[in-house]
Every structure is written in C-alpha cells, then in structure tokens.
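The complex appears here without one of its protein chains, the remainder shown in place.
For chain A:
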Amino acid sequence: MSDTKAEAPLLLLSSSPHIASPVGGRVIMAWVLAAIAPAAIFGVALFGIPALLNIVVSIAAAEFAEFAFRKITKQELRNGDLSAAVTGLLLALIIPPGLPLWMTALGSIFAIVVAKEFFGGLGANVFNPALIGRAFLLMSFPAAATTWQNPSFFGAVDAVGAATPLRIIKSGGSLSVLGDSYGAIVKTLFLGTHAGSIGESSIVLILLGFAVLLLKKIIDWRAPVVMTATVFAFSFLLGRDPLAAILSGGVVFGAVFMATDYVSAPVTATGKLIFGFGAGLITVLIRQWGNYPEGVSYGILIMNAATPFLNRLIQKKYGWVQPRKPAAADAAKAGAK
C-alpha cells in the first residue's frame, strides 16, 4: 500500500442522506401510465380505431407541445419525465371517441401550453391540464365534444347521436336502454359497455388502476374515496339513484386519476379529504342545477383553485403542545412581574 493511495480517489461530498429511494419521478409517471392503460385499451376495443388514433394523437401532441414550448422559451427539455404523456393520455380518455383528430391535438396543445407551461411547467400549474384541455374543447367545439357513439367491440363506429347514461338521466329518461333489469343496468355501467368517453366508462378497469396506484403507494386513498362517497351521499339526498350517480359520468375516473393529480391537488392529508369532499359536492350540484349533465371536470377544477389554501391545513407535528391561551399567558406574565 502506497501512501498516496488515500489521496488518490476523488471523493464526493454532499449533505446527508447519501442514499435515495429507487422510485424517481419517471418511475412514478410510468406507473401512472400503466395504471391508466387497461381503461385505455378497453376504450380502443370498445370504440375502435378512432379511439386509438385519438389516444396516439393526444399523447404525441402533448409531448410535442412541451418540447416546442420549452425549446422556444429556451428552457431545459423535460420530455423524459413522461408527465406530458400522462396529460395527453388522460385528455384522450375523457373526450368522445369520435372527436376529430385535429380538435384532439388542439386540446392537448392547449392543455400543455396554457394550463401547464404558462404557469411554469411541471409542478407549478394550478389546474389539472387534462381537464383544462377538455374544458377548452367543450367551449370551443360544443357540438363535437358532446357527440357520443354507441360502443361496438372492434366494430366500425356508429352513426353519431348516442346518449350517455348521464344525458339520459338529465333529460328525465329511463336508463332501461342499458339493460332490462336494474341489475343489468348496473352491470352495464360497471363494465362500461355504453356510450361515453374513451376511457372513463369501465369502472372495473379504473378500479384496477386504482388498486395498482394504491399498492405502489403512488396515490393516497383519501381524495378519490371521499369524492366518490360524497357524490353517492348527496345524490341520494337529492333523490337520485346514488349507484347510477357514481357509476356514470366519469366520477370514478375523475376521482382516481384527476383528484389525485400531484400538482393540482393538495399535498396534505386533511387537504385531500376536503378536496375530495368539495369536488364531489360541486359535481352533484352541477349535475342537479347546471347546464351540463356532467360536473366532475368542473368539480375538480374548482377545487384545484382551492388547493393552495387547502395546503395550509397541515397536520399537528410530533410533540405538538397546546399553545397557552393568551389570557393564561398574560396572567403568567403578570405573575412573573
């Protein structure tokens, strides 16, 4: 052993901790994509090629929009983090399967550029980009964005004009088109073989994704569970069929994949509870008295605006002691004098 050996290695210096969890940002996004995938694949099987194309275009447009914006504004490129892909996929799954592709692309670009990058990019946006993209499409192309088709496994897309379960309920119709008995209706809703958005109809597959995300500890149960329960409870109070209320109109999809969005939902446990409650309540209110049959998007978007406030509701830390009442403190001070 020579004496210079100790000096030989170039040693790294840094502050502790010196090890890190193997779960980085990209791993998380990949799991989110994987969790959404079953619902997406089902959507393609149900609505055919147009659905597939919409998904591909939406993801590609989102990634491209992020790339172009960051390039033009001379910021570090972040395509590798997969977050734009998640936004693109989510947007594709909450629009009608037959939406013209150029509209989808536009919605996706709007979502990334306006809702995300204008606020400073990943981690800085206030509103859920995919929901903003959908809201943009709904406002810009109200007809196309609310035109649905009936499902047909691997078949050609039907002529337009099918009614979604929520539209049926809203217009006072009977859900009996979905099945002849109540059980059959619930089953249809649960499996998702009815008209609707590409990915939000099959409750079973969304719950599968939910289970994956919970198991991998990627999301917290609070916001989705509370949101769904709130929709159930208030629908019941308003005299609606509570089961149909949560099984239709993207409640479960929104609760699992949108109300758990890291960036636009609260980080604290209490915040998540209130967020879920608020989003559920607003959803029911919009459904009951709003113009749209469907309130999930707006329920979540409105609560997004409350997120910075909800983040102030932090837990009581370890060793927290009740602060002395001002009166008692004053008395103590007086006593000390």
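As a convention for this text, a contact is a pair of C-beta atoms (placed from the backbone, for glycine too) under 8 Å apart; a residue touches a chain by one contact, two chains touch by 3 or more; residues count from 1.
In this text, contacts and distances are computed from a predicted model.
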{"item": "Among \"2-halobenzoate 1,2-dioxygenase large subunit\", \"NAD(P)H-flavin reductase\", \"Maltose/maltodextrin transport system permease protein MalG\" or \"Ion-translocating oxidoreductase complex subunit C\", UniProt-listed name of the chain not shown", "value": "\"Ion-translocating oxidoreductase complex subunit C\""}
{"item": "Residue, one of A:Asn79, A:Thr147 or A:Thr268, that touches the chain absent here", "value": "A:Thr268"}
{"item": "Contact residue for the chain not shown (choose from A:Leu122, A:Val226 or A:Val251)", "value": "A:Leu122"}
{"item": "Residues of chain A (touch criterion as defined above) contacting the omitted chain", "value": "1, 5-21, 23-25, 27-28, 78, 81, 121-124, 220, 262-263, 267-269, 311, 314-321"}
